[in-house]
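Worksheet: one structure, shown below.
Left out: one protein chain. Kept in place: all the others.
Letters are used for the chains, namely A, B and C, taken in the order the chains are written, and counting of residues starts over at 1 for each.
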Amino acid sequence: MTRFFGTIVILGLTAIPAAAQDTKKEIQKYQQMIAEGSPVELFELEGETLWKKPQGPHNVSLEKCDLGQGAGVLKGAYARLPRYFKDADRVMDLETRLLHCMTTLQGRSRDEATKRVFGNENQPSEMEYLSAYVAGQSRGVKLAAGNSHPKEKEAYELGKALFFHRAGGWDMSCASCHGEDNKRIRMQELPVLHKPQAARPIMATWPAYRVSNSQFKTMQWRINDCYRQMRYPEPKFASEATIALITYLTVTAAGEPYRGPGTKR
Amino acid sequence: MRTLLFSAVLLSGIACAQSPVDVQKVLQRDFQARGQATMERVVQDGLQRVCTDTHDRPPSELARQLEADQMKTIDFPQGSLIGDWKRGERIAQGGRGLTWNDKPGAGEGSCYNCHQLAPQEMSHGTIGPTLLRFGWMRGNGPEMQRYVYGKIYNAKAYNLCSQMPRLGYSGTLTSEQIKDLVGLLLDPESPVNKQ
Amino acid sequence: MTRRSLLAFLGLLLAKPLSVLAAWNEQAFGAKTAPDALKGIGASAAAPSKDIVIEAPQIAENGAVVPIEISSNVPGTTAIAVVIEKNPFPLAGRFEFKEGALPFVKLNVKMGETSDVRVVAFAGGKQFSATREIKVTIGGCGG
Partner (left out) sequence: MAGPMKMRATAQGGTTEVRVLMTHPMTTAQSGQPLHFIQNVTVKQNGKTVIEAEISQAVSRNPVFSFRLKGGAKGDKIEVSWLDNKGESNTIETAVA
């Protein structure tokens, strides 16, 4: 990962006494300004091109992909994911469903389609572009992940159990960082993700563009990188565990109008 | 690798209260080893299991016993435990170590992620308590040195379900590095204790 | 013939790469200190002015993207330059506003460390400047 000037800049900042409140306000201002000046729409544009591009052995585009609202219906589809899909008999999040369409519609092998699911700043991945485009088609639609089918309920319960499960090289669970109010890592405020009021603004703005590394990041990546930092082995892409966690978080955030793809520091 | 130091008898009562979902099985199926992050890491040890099952509120008797087991993992070096605070500050700033894309052995403390230490560093976390002026307030005698060394080596020996990693026990930091961190916290010349 | 089209013409004559076709002040952008950068754009003697407005966060969580909004209320402003004093190459940009444009620009810049950001406005053959300090911190691990 390239950072500006090659290294993390470590600073001795002069302490501003009793300025914690001001600091918080200034950081909010920073976050608002980066959101206003975000290049995130470029990823949506590129995603649209990919969505319509014929690919794979069948040489067809993804335009007939059914994301849950019918073949090719994009409006509001992301806001209703993850959900149960009868044709696959499992709960799927956006990326898992895209992968399903790549293999079934386009005739691509799972290996080929998942060869490079997380891109970098020089070459974002197909999943990242597509996620940006599809998610953008749900702006203004309230989050309503599936929570009625038995398999959806099962995914929610598993996600919840995973959220509080302590293991890995540093004994962590998701709740180690996201379990208590008013905590920060460095300057980053940590949302208490098992509480609806905290989960809502977060889930309503993923996937997202990260300005710190100029990369567009998906929810599968977010889960993957949390586990990396928790010092676990790697969760497999589109596995039940990752879908379950995404289901748990999105159901917790239900009702929030989607306003992503977002822009994060 | 990791020794499981807990009493199976004491644990048995708690295991029954577990949720119906078999998370351990799911982790085995859905995770894969990568780099130094091997699959052994998803196998819970005793305290991870107790803390998970009790939502970090273990019965006090059990907690005391498991903490005592953890205390046995700490190998206290002889002599002064106060190392070089300047090296300690660098270790406190860094966040590498033990992830699947870190080189084995290249560990750092991640201290500022959760704690305030030197007042010059404004970008500090708040998951752990502030350690500003720690040595100035608590002194730096042999007992305090031992406490700080032990706490960094294995925080669970002092508070079973602490969110702080067992930095020595997990192999993240070496004994020398921990001494340097003790220096950062206790040396009167350290910025933590200046002003 | 304008400077740009003259350069383009010469460029074609010499069959140079396309990059020489447009004007780019190599001397000023190559300067490694703020005074040299200011000299390179002819702003060494800029007078302080309150009519230059720099809107930016006091604290940037990440130096890779620092949003800055600049406008000049100095009458007759024809150009604005942005100098990040502690960057390895301090001059970040120079914007020339011709008839029809307002002296305003919003952009994202990279900052290597906490630094004063100096904005120079060019008006009526004179230069004016204002600065603002922006602190750069290390972010968290997540997000």
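Everything below uses one rule, namely that a contact is a pair of C-beta atoms (placed from the backbone, for glycine too) under 8 Å apart; a residue touches a chain by one contact, two chains touch by 3 or more.
Keep in mind that what you see is a predicted model, and the values were worked out from it rather than measured.
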Fill in: Where the missing chain makes contact, among the chains that are shown
A, C
Practice prompt. Could you tell me which of C:Pro48, C:Pro88 or C:Gly125 touches the chain that is not displayed?
Written response: C:Pro88
Item to complete: Could I get the residues of chain A that touch the absent chain, sorted low to high?
Response: 2, 4-6, 37-39, 41-42, 45-46, 49, 121-122, 211, 214
Fill in: Residues from chain C at the interface with the omitted partner, ascending
17-19, 21-25, 29, 64-66, 69, 84, 87-89, 91-102, 104-111
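Criterion: only the chains that are shown with their structure count from here on.
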Worksheet item: Hey, how far is the Cα centre of chain A from the one of chain B, in Å?
Response: 29
Worksheet item: Distance-wise, how many Å sit between the C-alpha centres of chain A and chain C, to the nearest whole number?
Response: 36
Practice prompt. Identify all positions of chain B at which a residue touches two or more other chains, and write them in rising order.
Written response: 113, 122-123, 125
Worksheet item: Which chain C residues touch at least two other chains?
Response: 135, 137-141
Discussion item. For a test of understanding, state which residues of chain A touch chain C in their complex under the given definition.
Written reply: 3-5, 8-11, 13, 22-23, 26-27, 29-31, 33-34, 36-37, 177, 184-188, 190, 210-214, 225-226, 229, 264-265
Worksheet item: Of all residues in chain C, which touch chain A in the complex?
Response: 56-65, 67, 69, 88, 106-108, 110-114, 135-143
Worksheet item: How about chain A: which of its residues touch chain B in the complex?
Response: 10-16, 23, 157-158, 161-162, 164-173, 176-177, 180, 182-188, 190, 227-229, 231-236, 239-242, 244
